[in-house]
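Note that one protein chain of the assembly has been removed; the remaining protein chains are unaltered in position.
Note that the chains take the letters A, B and C in the order they are written out, and that residue 1 is the start of every chain.
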Amino acid sequence: MASREITYSVRVEFGDCDPARIVWFPNFFRWIDAASRHFFVECGVPPWHELAKSHGIIGTPLVDTHAKFIKTASYGDTLHIHASIAEWRGKSFVQRYRVTRDNPRGGSDLIMECDEVRIFAAQREGDVPGIRAVVAPEEIRRLCE
Amino acid sequence: MASREITYSVRVEFGDCDPARIVWFPNFFRWIDAASRHFFVECGVPPWHELAKSHGIIGTPLVDTHAKFIKTASYGDTLHIHASIAEWRGKSFVQRYRVTRDNPRGGSDLIMECDEVRIFAAQREGDVPGIRAVVAPEEIRRLCE
Amino acid sequence: MASREITYSVRVEFGDCDPARIVWFPNFFRWIDAASRHFFVECGVPPWHELAKSHGIIGTPLVDTHAKFIKTASYGDTLHIHASIAEWRGKSFVQRYRVTRDNPRGGSDLIMECDEVRIFAAQREGDVPGIRAVVAPEEIRRLCE
Partner (left out) sequence: MASREITYSVRVEFGDCDPARIVWFPNFFRWIDAASRHFFVECGVPPWHELAKSHGIIGTPLVDTHAKFIKTASYGDTLHIHASIAEWRGKSFVQRYRVTRDNPRGGSDLIMECDEVRIFAAQREGDVPGIRAVVAPEEIRRLCE
C-alpha cells in the first residue's frame, strides 16, 4: 500500500556547485537525508531525540542507496524532493525520492531518482559507538500511511 | 580486464559525524568522489582543467550510484578507500570502491561498498549550464590498466 | 548610508548537527554565504555567470570574516539570516549578518553575528587559478540601497 508523499524544497546555492558549475553530487544526498527526516516530521512522527526517550530510536540510518542522476542542476534552481515509503520490511523500509525542477515552459523536469533502504536504529550498548536495527513501531507506520 | 586499484585514505573528523556519533552518510560520497579523482591522478591522468584544454573534458560526473553501508564509522577512525575501474563501456564506465578500516585485532573491516557509473563529460555549448558525455579517450583507458 | 536588509531563512537539519547535537559551526558559514548571494539576487543584481559576461565579475569572495556565536541551534530550528551592506569601500565592502531564531515565548533570539569583508572578483588571466579585486560597479551599489 502506498504511503503519503511529502515534498521538501531546496534552493541550490553557489557553494553547492563544483568547478563544472553543476551541483556537486554529495549535496543531493544531503538534501535527500533532510527530505527523509522531513517526511517523518510532516507525518507527525516525533523528533529523534524524543523517540530516543520513548522508543530508544535515534534515527533512520541508511543501509543501501541507489540513485540515478538524470539532469544536472545549478545555483538559482529550486528543487522539489518528493519522498514516500515504497515498502515496509521487517526491520527495514524502502524510502523513495524523486527530485524535480519546475520547467519554465510548463511541467517539471526529473533531475534524479533515489531508492534507499533504511532501518530504525537504536544505540548499541557499550563503549564502541554503534547502532542496531529495531522493528518499525506500528504507530509510526500508521502515521506514514 | 581488471584495472589498477588505488587506495585513498581519510581521517574521520568530529564534524563528519551526526548526533548519533556516526559518520553522516553524505560524507562517504564526498570521500568517494575524492577517491575517484585520486584514482585518475595516481594513474597519471592530467587534472581536469588541463584535460579541458586538450580534450574538452571537465570531469567524470556520476550518472548512477549504488552503495551498501555495512559497518558504521566514527571520528578518530582512518578509512581506506580502494578504487578501481570494474568495466569500461562506450561513453561510460563503472568505478568500484571498497571502504575498509584496519581492525586493531588484525585484518580489516569492510565499512561500505559502492559501484558508480560515471561518464567523461564535456561542457555543453550555450547559456544553460550543462554537460554531455564523450567517449573515454583511449590514452586515458590505457593509463588506468 | 544604510543598505537594504534582506532575510534568508534556513531549516537546520539533522546532518547539520555534530555529536554534541548542535549545529557544526562551518554550516553557519555555508548559510551566510548563501545569504550573501541571496542579498544581491533580491536586490536585482544578475547572477554571477551573467555578470561574468557583462562585467567580468565571477563572484564576491571573502577576504576577512569575524563571527560571534551567541546561542546554539539544533535540528528542527528555523534560522533567519538578516543580511545588509554595512559599508562600501573602494574595491571591497562590508557585508553584515545577524542570525536569529523565533522564540516561542515571543520575540527572537540572536544566534550569531558576522561581519565580512568581500570583494567583487574577476578571474585572473593565465594558467594558475586565481582572482583579482575590481571596483564595485556603481549600478550594483545603487541596486543595494
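Keep in mind that, in the parts below, a residue touches a chain if its C-beta (ideal position, glycine included) is under 8 Å from a C-beta of that chain, and two chains touch if they have at least 3 such contacts.
Keep in mind it's a predicted model, so treat the numbers as computed, not measured.
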Quiz item: Taking the entire complex into account, which one of C:49, C:80, C:101 or C:141 touches the absent chain?
Solution: C:49
Quiz item: On chain A, what residues meet the omitted chain?
Solution: 14-15, 17-21, 24, 26, 49, 75, 129
Quiz item: Mind pulling the chain B residues that touch the left-out chain?
Solution: 11, 13-15, 21, 30, 33-34, 37, 41, 47-49, 59, 75-76
Quiz item: Please identify, in ascending order, the residues of chain C that touch the omitted chain?
Solution: 18-22, 24-27, 29-30, 33, 48-49, 58-59, 61-69, 72, 74, 121, 123, 129-131
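Going forward, only the chains that are shown with their structure count from here on.
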Quiz item: Using the average of all C-alpha atoms in each chain as its centre, how far is it in Å between chain A and chain B?
Solution: 22
Quiz item: What whole-Å value do you get for the distance between chain B and chain C if each is reduced to the mean of its CA atoms?
Solution: 31
Quiz item: Tell me, which residues of chain A touch at least two other chains?
Solution: 21, 30, 33, 48-49, 59
